[in-house]
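Only one protein chain is missing; all other protein chains are in place.
As written, the chain order gives the labels A and B, with residue 1 at the start of each chain.
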Amino acid sequence: MNTQEIIARCEHLFEDLRFGAVKDWKAAKPGRKAIGYMPIYVPREIIHAAGMLPVGIFGGGDQLEVIQGDAYYQSYICRIPRSTIELGLTGRLDCLDGMLFPSICDVIRNLSGMWQIMFKDKYVKYFDVPQNYDDAIGGEFYVHEMQLLREDLGKLAGRPVTDQALRASIAVYNENRQAVRDLYAYRAAKPWQAPTSELYLVLRAGCVLPPEEHTALVRSYLSEAAKETRPQRDNARVVLTGSFCEQPPLSLIKSIEMAGCYVVDDDFQLIQSWLLDEVPVTGNPLEELSKAFLHHSTSTSSKYDEKKEDKGKFLLRQVKERGAEGVVFAAPSFCDPALLERPMLQEILARHKVPYTAFKYSENTGQMAPIREQAGTFADSIKLWSAA
Amino acid sequence: MRCFIGIDLGSTTTKAVVIDEQHRILGRGITNSRSNYDTAATVAKQEALLSARFHLFREALGTSGALNGGLDEFVGQLERDFRLEQFLVQLADLEQVCAKSVATARFGEAEKAVSTALGAVFARLRQEAPELFAPGAKRKSDFFRDIAGSRYLAIGEEVAKDSGLRYDFLLNVFDRSIIEVENRVYLDSLAPHLLAALKRTFKALPETAARGEAVRAPIQGVLDMPLEEAYVVGTGYGRARLPFSKEHVRSEILCHGLGAHVMYPHTATVLDIGGQDTKAIQVDPQGIVESFQMNDRCAAGCGRYLGYIADEMNMGLHELGPLAMKSTKMVRINSTCTVFAGAELRDRLSLGEKREDIMAGLHRAIILRAMSILARSGGVRNEFTFTGGVAKNEAAVKSLTELIAENYGKVTLNIDPDSIYTGALGGATFAWRAVMEEGKAIEKREAA
Partner (left out) sequence: MSTPIQIVPGTRTPKKPPQVQKEDSMWLQKELINGNYHELATAHEMNRKVSATFVPGNLNELLMCFNFARSLPETNALQNGMRKKSGKMIMDAERDGHSEDVCTYVKADLGMMLQGQVGPTGEALPTPDVLLLSYTGCFTFMKWFELIRQKYNCETVMLHVPYQGDGKISKNMRDYVLKQLKEKVIPTLEKVSGVKFDIDLLRQYMRESAKAEEDLVWTLQSAKHKPSPIDGYFGAVYYIGPIFTAFRGTPEATKFYSVLRSEIAQRIREGKGPVTPEGEHPGEKYRLVVEGPPNWTSFREFWKMFYDEGAVVVASTYAKVGGVYDFGFRHDPEHPLESLAEYCLGCYTNLNFPQRIDMICKYIDEYQADGLLINSIKSCNSFSAGQLLILREVEKRTGKPAAFIESDLVDPRYFSAANIKNRLESYFQMVKQKRTATAAH
């Protein structure tokens, strides 16, 4: 497949709100099960080790008409829980045998209980992660939580999840994370070769494909994209942050690029790059996953910064390592974690003289003109500053 | 004859319905709510009682057989003639008030010229009045303010131009005078106006004049019969402003539910999309409200949304539906936020989408919001009754029909052309029940 074909395939997977890929995977072998997870992080290794397909549910995008989902939410609540309920109530998620709700905010937390009530025949789990990063405290709690998930999924699968299977799954995801890291590095180096609208689709394919297949897809995209000769523009290099849960529509990502920005880092699909280093495949697998979470994971606003000095560190490092010239805060409307975090990060950026701009969106935002305008002005002003 | 009256004080119009002991609808009245709810309530009630009289005329004349075959034509003519009489009286009133206004307006040297011009304007208004009420004449509105206003402005402009007078002087006089006239209630004017109208009608339809007494007698009979206000119930947004005691006030949700039940006794779910809010109501087989939901604090998806879009598109509100019906490919509009929808609309237009396709998308967007409110209230059950101003919009009805079918399967959809009176009808039914079933008597009004 060439780049266009790869992207066309990814786009098809992305647009398919009936999750045909998941159904196909299940149908290929009787008894197969799939477990959905919402943003931002769950240890997919455990699902995979149970022989199941982890499926990322990131809302309904801008093509889904939300009727029933809206019936459950006031106007001041973000859109992702509405469209997710719509997906559920319209039977689009019937192919999932369970659903995990990570600890991200009160809205998604409450959605876990709503799901328990609305989908009584499914496995539903609120998946808590520690906000204390000591191995003996938060680590122990977390290992227990993972153990619980492991036992639950073992029961669902009809056979226990062995350490050996877990280690194998860790290895599979290590490879996947490496591929995703390479993809990010390549885009940062040559953003004109791997535009973010394409990178995004390649990542989103990871929501529905088995990790082995996704890794291969990322690798083939990388090699095919390198063969393209695409024009390099005088764009501003920016880190985009705040889009870790409800996703912006693809047209918004395109609009930012068209307006003169190269996105050189982002937090769209945090789960795929949450663990920053390779997880050891020896030793106690759950403890290793726990250590990776506690000591070598990404930073985001749903995660506590233990010390004041930690705030913004990660973002500054992204800016520095990716050679970014500015930061775009793109947060969903009514997203408490992102919007409460923003002023803190902005203060730190200002202190380090990193320019930034900010706007809000929802997954079905329809008007792009204001965003193009704003991103364009930001890109222009960055160029003026750097020229001065 | 005992009458039971419901008055629905809406934010833009006030409606009244009169029913009799047999629970038959005798008459309906509507007026603009103005700034004065009390007047609006009185006028709407008068209008309803008036239309009740005409209903009774028709009945009496029908029974007597005096007009064999010519009944509809005759009553239609009589009603138009009556409206004309009414209009002329109000016009004379307006002329007087205008004259007063001129005296206090400090036009200086222009005062005399303004008076002369006014005289000319009113002479022409009087002269053309019969045309306004001629058979088949189209009026944009039946409210005096609108009819007199639009003609005054049109004629005034010509007169000003011809006489070299500043047009805004005439505008000023009108603006200062209309409210006083509009807020005047003309009591006890029924009989004289009607008798005057009858003369005009006999003239217009000479063959009926031949049967003079046979026609006049039943009418006189109805005129002589007092319409006793046995019980009045008020509802609607302005209900708290009505000079009624609490016993005589019901929430518009309850009235709407009951009104829809009276119109369609098998109604289980009611959707009302009005200017300011959207309501989804579930009623039991007796018309009692079981649950309801209204649009949340955000006014997204109400009738006002369409009004805003009409303004954005520089179109009339009633033109939106027909335009949307021409659509061949619907454009998805995601914003039901009134302000964002404007931006999205412009965005789509600039992308070259067709106006009718965007309109179709907008209508679907507003109905999608209503679908959510319906889902919130407990879904759509058979039968389903759709009321309110938006129920008159064919594109909205089309979207609703499609979405109901997609989400709830086959459901009977009821839309009454008089659905604007649903709340008032519910109120009248409450009044009827209060007397006929609970044995209550009307309380003394606390204020005039």
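Descriptive notes on the structure:
Quick note on the criterion: contacts are C-beta pairs under 8 Å (C-beta built on N, C-alpha and C of every residue); 3 or more make two chains touch, one makes a residue touch a chain.
Predicted model, so just to flag it, every value in this text is computed and none were measured.
Note on the undisplayed chain: of the listed residues A:Thr90, A:Ser112 or A:Ser290, the one touching it is A:Ser112.
Contact with the chain that does not appear here is found for just one residue of B:Ile5, B:Met294, B:Val331 or B:Ile367, B:Met294.
If you put the missing chain back, the residues of subunit A touching it would be 71-74, 76-77, 81, 101, 103-107, 109-114, 116-118, 125-128, 130-132, 134, 136-138, 140-141, 144-145, 148, 301-302, 304-306, 308, 311, 333-337, 339-344, 346-347, 360. Panel shows subunit B; residues 237, 240, 250-254, 284, 286, 288-294, 296-297, 376, 378 of it touch the chain omitted from the view.
Heads up, the rule we're going with is that only the chains that are shown with their structure count from here on.
Averaging Cα coordinates per chain places subunit A and subunit B 54 Å apart. On the side of subunit A, the complex with subunit B involves touching residues 62-63, 65-72, 74-75, 364-370. Those residues of subunit B whose C-beta lies close enough to touch subunit A in the complex are 296-298, 300, 332-335, 340, 343-344, 346-348, 350, 368-369, 371-376, 403, 407.
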